[in-house]
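A single protein chain has been omitted from the complex, and every remaining protein chain is retained in its original position.
Going in written order, the chains are labelled A, B and C, and every chain counts its residues from 1.
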Amino acid sequence: MNSFGRLFRVSIFGESHGLYVGVTIDGCPSGVLLNTNDFTPDLQRRKSGAKGTTPRIEADKPEIISGVFNGFTTGSPITILFKNNNTRSEDYNFNKIPRPGHADFVAHKKFRGFNDPRGGGHFSGRLTIGLTTAGVVAKKILQKISVEAKLTQVGGSIDIDNAIDNALKNHDSVGGIVECRVNGLPVGLGDPFFDSIESLISHAVFAIPAIKGIEFGSGFSAASMKGSEHNDRFIDHTGKTATNHAGGINGGISNGNELIFRVAVKPTSSISSAQKTFDFAKNQTTELKIKGRHDACIALRVPVVVEAVTAIVLADLMLISKSYL
Amino acid sequence: MNSFGRLFRVSIFGESHGLYVGVTIDGCPSGVLLNTNDFTPDLQRRKSGAKGTTPRIEADKPEIISGVFNGFTTGSPITILFKNNNTRSEDYNFNKIPRPGHADFVAHKKFRGFNDPRGGGHFSGRLTIGLTTAGVVAKKILQKISVEAKLTQVGGSIDIDNAIDNALKNHDSVGGIVECRVNGLPVGLGDPFFDSIESLISHAVFAIPAIKGIEFGSGFSAASMKGSEHNDRFIDHTGKTATNHAGGINGGISNGNELIFRVAVKPTSSISSAQKTFDFAKNQTTELKIKGRHDACIALRVPVVVEAVTAIVLADLMLISKSYL
Amino acid sequence: MNSFGRLFRVSIFGESHGLYVGVTIDGCPSGVLLNTNDFTPDLQRRKSGAKGTTPRIEADKPEIISGVFNGFTTGSPITILFKNNNTRSEDYNFNKIPRPGHADFVAHKKFRGFNDPRGGGHFSGRLTIGLTTAGVVAKKILQKISVEAKLTQVGGSIDIDNAIDNALKNHDSVGGIVECRVNGLPVGLGDPFFDSIESLISHAVFAIPAIKGIEFGSGFSAASMKGSEHNDRFIDHTGKTATNHAGGINGGISNGNELIFRVAVKPTSSISSAQKTFDFAKNQTTELKIKGRHDACIALRVPVVVEAVTAIVLADLMLISKSYL
Partner (left out) sequence: MNSFGRLFRVSIFGESHGLYVGVTIDGCPSGVLLNTNDFTPDLQRRKSGAKGTTPRIEADKPEIISGVFNGFTTGSPITILFKNNNTRSEDYNFNKIPRPGHADFVAHKKFRGFNDPRGGGHFSGRLTIGLTTAGVVAKKILQKISVEAKLTQVGGSIDIDNAIDNALKNHDSVGGIVECRVNGLPVGLGDPFFDSIESLISHAVFAIPAIKGIEFGSGFSAASMKGSEHNDRFIDHTGKTATNHAGGINGGISNGNELIFRVAVKPTSSISSAQKTFDFAKNQTTELKIKGRHDACIALRVPVVVEAVTAIVLADLMLISKSYL
């Protein structure tokens, strides 16, 4: 299923080289001011073209085909499309010789050979444009709550520029770390157990291709800490804490402090140097040189998508929270 | 909401010091051999009493009150209860002086003072008995697929025994790392985007209290790797790969290799030494000494719960996968 | 699945002759005053014992095992159990010779012989006690909105007493019509298409065994009417209409007028006179005389259950509606 959310629900559809990719946002309240220009900044951040990103450049012009009237959301489902223009389908056919690290093999098996393999088909990172778009709408619902993600490391280094240069020089790719911080959240979003904020955010974050890990607050370093160090003591009547190892969450619920999490992004699977893989038609090992056009560091384009899925989760929780007051 | 799953759905309910805690498993196929003894091994693994765990010991005797007849599941919802016997409610009242690292503060705010604070109420780790119980049923559906989690580090050390001793000696607590490995999965479980295996497993795993992070395969170390290192090359017609940085997942879908992930468990929030916190009634900083009975290292009891939620997710995906063949 | 609702979700479980039947109510806001006496009036209305109802009488004493503390709901899942005391399992075994009009045949086939056949097992009308119980909680959320259902016809006659007497005299059973009216609803509950009020109420109403039809407002008679007769003209600024053929709903959404619908209840399938059926073991026609204890007119006990499921739907819609203001 390609849907997520309880009251604010996002569904994405499309294939990399199909006619359109798109998104439907169901459950957005009526009366939200929305026009196509609102999407420009976040679409621009997601866009390729900069150093380390793929030379495939799409116009990324949103076509709002439903749910908006006279510049405001109507309360009906909002569907937004993006035309795929810049497709070179001759570059791809990996059903027989799947690319290492890609979904070619599993897609072919799961869908019994009927998947659209062109440009990764439905598995393409191109689909994240729908997430980004829905994130823009979600941020409007969040109003004064800020959601900001940025790239903090590439290839294990904070000299990000240099790490990208190295990867490009070596016809290789490189991973990175993205950190997301949310400020202005009220106390009380989320629930213990299955609807914890961590459950919902991680669910949404792992919808982004290439993400391999997520940690909240102190995260993996908490495993090496003592309780006396890790516990965040309360220092005032608002629930502010002296430290923030919890990352703004106790018992699955926002505690009013800054929400912080980090995600690990793997290096782009497509690299231009030759790789060994298996030829499933000839039943033998072979060597593959991927042509196509790819990002040397997909992590460069991930922050805005992390923001988007975080905003989608939080917008849903904000709407839900109103039900109980 | 306290439910999870699409065809195999688990709901948990209860409070630490209420009459019962329990679980309802909806969507379990009929004809699964099931009796109360089946739960013994996993309940035993979750149980306290060993060094580093709380001295509160419960009988943990499952009462199957529906969904099983003549030793087999009937196909109707299975509800299983556990009586709370060993409760000492005088130990707890933290609405005014919330314990650092606990859900006392958020629970009080979110539920406007109506939450049951005794022993953490609904937020208690006691509720994980329902997850463990559902996990036993899920494992039966998985048949030959094995799900095994174990504690690999405590307090940053692999000498786990020593780390626990230190924590106990210092009236402190300590975190740990749990690793889970699944073998025997078919190719094709999961979906790209919102129903990726990572999305579903992380959603379920963060339903376990005290978990701060999760990483699949190479996880956070992927962020420092190059594509040429990270890509797992296929080596035979089954899709076996030479390395397993992907942790058994490509494009959100199981690839038939071992599924591997690790979770970070924070140190238990309750420690017996004095801590600073805030007195919300007197509006001033205060010192708190928690009596009660607690685990010095909750991570000791987490592996079986991680197995359980993983099995719950995979059982659901196995049932779903049959629909499409 | 045995769950229903988006923010206010009700799940039922249990078998007629098992240990308990019960219900879990998830998503009830905290702070609702609730004690076991609150259930008495509606449980009493559902109870058997009167003329035309089964002589099987249960204590129907609710045991609230979670989600209520100090007399108020806590915001956590509320689970309520009812012990099955008065069971006579020797009366039943219909896997081989299924009773006409009952679920014996389909239950045996669907669950491959593993269903609990005692007293109808999970298919028993006994399960509606869970619906009734959840309805009481839902009505509390509805506050001043009144939901009232009553029996308006039995066996085609408004002389209900006489119709029951005839059925009893002839060792037969008889159907009836139940009408439900809701007053005090705000304008705006529901949605066009899949979440129309009619969709949600009919979904919930057909969860009650023995119901064969539902109609809103003018219902089936609308099929014989002209638009000029059927259209309800607005007569004031509140949206009040001169007539109410719409039954209080336009475009799937409450319009502030009285919500009205009627349901058809079939005659109880169990009758004490002999009936022809098929012996699936001997593969031949046979005659069956049902012993057991049954309602001559199950419709007598349906109104309170219709109220309950209606209240469940409306409580959910009321909570959802708050999200959008």
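By our rule, a contact is a pair of C-beta atoms (placed from the backbone, for glycine too) under 8 Å apart; a residue touches a chain by one contact, two chains touch by 3 or more.
Note that the coordinates shown come from a computational prediction; the quantities given were computed from them, not determined experimentally.
Considering the whole complex, the residue from C:30, C:53, C:153 or C:310 that touches the absent chain is C:153.
Contact with the undisplayed chain is limited, among A:110, A:262 or A:301, to A:110. Mapped onto subunit A, contacts with the missing chain fall at residues 1-3, 9, 11-15, 18-22, 24, 26-27, 30-31, 63, 65-67, 69, 72-79, 81, 110-112, 114-116, 121-122.
Touching the omitted chain from subunit C are residues 1-4, 6, 12, 98, 100-103, 105-107, 109-110, 122-123, 127, 153, 155-156, 167, 170, 172-177, 187-188, 191-196, 198-200, 202-207, 209, 211-237, 239, 241, 245-247, 250-255, 264-271, 273, 275-278, 280, 283, 285, 299. Residues of subunit B that touch the chain left out of view are 6-7, 29-30, 75, 319-320, 322-325.
Keep in mind that, in the parts below, only the chains that are shown with their structure count from here on.
Note: the chain lying farthest from subunit B is C, by mean C-alpha position. With centres taken as mean Cα positions, subunit C sits 37 Å from subunit B. Subunit A and subunit C have Cα centroids separated by 44 Å.
Residue positions 6 of subunit A are each in touch with at least two other chains.
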